[in-house]
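Have a look at the structure that comes next, please.
Removed from the display is one protein chain of the complex; every other protein chain stays in position.
Labels run A and B following the written order; every chain starts at residue 1.
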Amino acid sequence: MGNRWVAPKRLLFSNSIKMDPQVIIIGAGIAGLTAAGALAEKGHHVLILEKEAQPGGHVAQWDRLFPSRRPGSEVLDHIRKIMDGRVEIKPGIRINGIIAHDQDFTVLTEEGTSYTGQALLIASGFRLFQAERKEEYGYGIYDNVITSAEVETVFKQGKKLLTSKGTLPQRVALIHCVGSRDEKVGNLYCSKVCCVTGVKQAIEIKEQLPQCEVFSFYMDMRMYDRHFEELYFEAQKQWGVQFIRGRLSECSEAPDQSLIIKTEDTLTGRPLRMIVDLVILLVGFVPEPETGKLVEMLGLSTGEDGFILPSDEHYNDNLTTVPGVFLAGAVKGPATISNTIADARAAALQIDSWLKTKP
Amino acid sequence: MKVEGKRRIWKDYQKEIADDRYFYVRSCVRQNFFPASEKMFFRILKEELGKDIFENAAHTTCSGIGYHSDVVPFETTMTMVARQFALMTESGYQNFTTSCITSFGLYTEILETWHHFPEVEARVRENLKKATGREFDKPSNLSHASDVIYKFRKEIGEKARYRLVNKQTGQPLRCVEHIGCHYSRMFPGKGVGGAEYPYVLAGMIEEWGGEVIDYPERRHCCGFGFRQYLIQANRGYSLSCSKKKFDSMAPYKPDLILTNCPGCPMFLDRWQYTLSEMEGTTYGENGQGIPVLTYEELAGLVLGYDPWDLGLQVHQVPAEPLLDKMGIPYDSNRKFLNRDGQSMGRPKAPSFLKFY
Partner (left out) sequence: MKDFGFTVQLDHSIDYDAKDKRMMRYVLYHEPSLDWCIGCGSCTATCSAGQFTLFNIRMAHTLLRRGETEKLKQELKKCMFCGKCQLTCPRGVNLRNVLLRINRAIELFG
């Protein structure tokens, strides 16, 4: 079909100057932006509704991406170049209702506006696990317990990683599996990206602070994707990062605000105690709470892990049980950026095919 | 340290504590080691707070000490507990409060068991009926005596004649709070403040002017437990647990240790003596040791009761340095006199620990 886009019938009789979008995308993170660009390239009219003041999602806050440690801004810029000028993004939007009509959907916002589209793409992503919930780690209580997200912010601002007293840390502990694979916080799943993030940050810390000892405490090293295992080897070989297999069980503060950590050194079968200057918690993914409202509004279903279930995990991974409602990205569960970009493009293709079948 | 972080967690673990009409059950061992504590609890509740607190003379041990030492089977323990509940019902009370923390843990455990396994509860009712002819209602509120003092800490604070403040320096006293393992570890929701940062004792300390000390081995068990110390040769294990705690808290220079279990203060107090005799190590300043108090003793001190009426003379680690710091007067001559003014004899002085 060579049409650029087919105007919905209703529009021909509408008094409004604005055209209804064909596709409404909820979420202007990397999934939403990628899908928007792909759809725009195919000639569709796309509108993105974003709850934050700025688009870009989580990637906009990260410094460098694994495994190559290239800047996240490069990826974001590339994606945005594809969709710039062709896609409208409305930031600061809170959705409080979605009405599914016979042929289209109307999205109602708290601001009092409404938008109607023929297809809906849910790309509302994820949130990071709130580390305070792991009470025994002391996040929010002990000054030198921080999260991986905070480390990214420090690096992105071009600053040095410092202790709460402003000194250079002599020893840092990275803790894997915070908020993931943990029955106590109700998240049994693996968040997939934290292990390689931990390895990446370990290298970045060593790069910035060669004199600092870096220890990573893991349960398993999930180095599943291309170049991940090599990155792990590089961390050991080139940078001297020490990996100790054992999960952090408790964190306590010493009088000088350094931290005493207790783990088991499972490879020697002995409990291990160590004093570190900084504890970095590699927090995992949890479902974005706002997505829960969308699930209710549309009658979708979530898995036991709380993320949205697609219509089929293998061959209809971007579809839901509701025709016209599609999924892309981490709204379905933990995903890497490469996964998400590929997934968003797949979703765009599915949406394009589906729109072409409509009268 | 950001205390707001802890407060956020404390808010998540709140529990219902009854505010009057308590049915009280005693501890097996507390009256031996801390003779005045339970009596003080009665006195504080009745005279200071005007509450109704009652104990039935026919009540027994909950058998927790036997259950945890593997000498009493669970079914027997449950039946003994059921009898305690029956006495409560017969006496016309519904709010159960225990002196011992292991009892508290045990009663909680049993009520949870009956909640999930009603057939077990039915069997226990039958056992009790056959054995004693008694029937019982489950308590509508179960709390530990320290929960009750916690609940009324503001009222006690208002009547306080002394604060947890060092009279000479004006600084708040540095207090270590130590919770009995059975209080909240098994059921974090049943303890004020949860298991990780329990608040029941911290709340008392804060309300009465002290400063709570966080130290690395805060969570560690004192080593009391049961079966590990019943046999003398095993006691090294228990001793080592307490020693680990002492070594960890020493750099923070605590002025006192506050506990809510009968066993913990007994160990934390006595083991300081044992360690000093075995190794010559003492904690605290100038070999004084770190005084260990139960919450009733601390409430009593704060309210202005005479330290010897509170039973502080039988503590192994002398309480005099603490009394001096708080500015509480005491008559050293009366220390080892009984209520009739007769001498009880004088204990021998330890080799290294200070003795007054």
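In this text, a residue touches a chain if its C-beta (ideal position, glycine included) is under 8 Å from a C-beta of that chain, and two chains touch if they have at least 3 such contacts.
Everything numeric here is computed off the predicted structure, so don't read it as measured data.
Engineer: For the chain that's not shown, point to the residue among A:Leu162, A:Met274, A:Met297 or A:Val322 touching it.
Structural biologist: Result: among the candidates, A:Met274 touches the missing chain.
Engineer: Quick one: say which of A:Thr106, A:Gln236 or A:Gln257 touches the chain that got left out.
Structural biologist: A:Gln236
Engineer: Based on the whole complex, identify which of B:Gln14, B:Asn32, B:Thr60 or B:Asn234 touches the chain you can't see.
Structural biologist: Answer from the full complex: B:Asn234 touches the omitted chain.
Engineer: Identify the residues of chain B touching the omitted chain, counting contacts across the whole complex.
Structural biologist: 232-237, 239-240, 243-244, 274-275, 277-280, 351
Engineer: If the missing chain were put back, which residues of chain A would it touch?
Structural biologist: On the side of chain A, residues 221, 233, 236-237, 240, 242-243, 245, 262, 265, 267-268, 270-275 touch the unshown chain.
To be clear about the criterion, only the chains that are shown with their structure count from here on.
Engineer: With chain centres defined as C-alpha means, what is the inter-centre distance between chain A and chain B in Å?
Structural biologist: Their C-alpha centroids are separated by 48 Å.
Engineer: Under the definition above, what is the set of chain B residues touching chain A in their complex?
Structural biologist: Result: residues 1-6, 8-9, 194, 196-197, 214-219, 251-252 of chain B touch chain A.
Engineer: Using the touch definition from the top, list the residues of chain A that touch chain B in their complex.
Structural biologist: For chain A paired with chain B, touching residues are 132, 135-136, 138-143, 250, 252-255, 257, 260.
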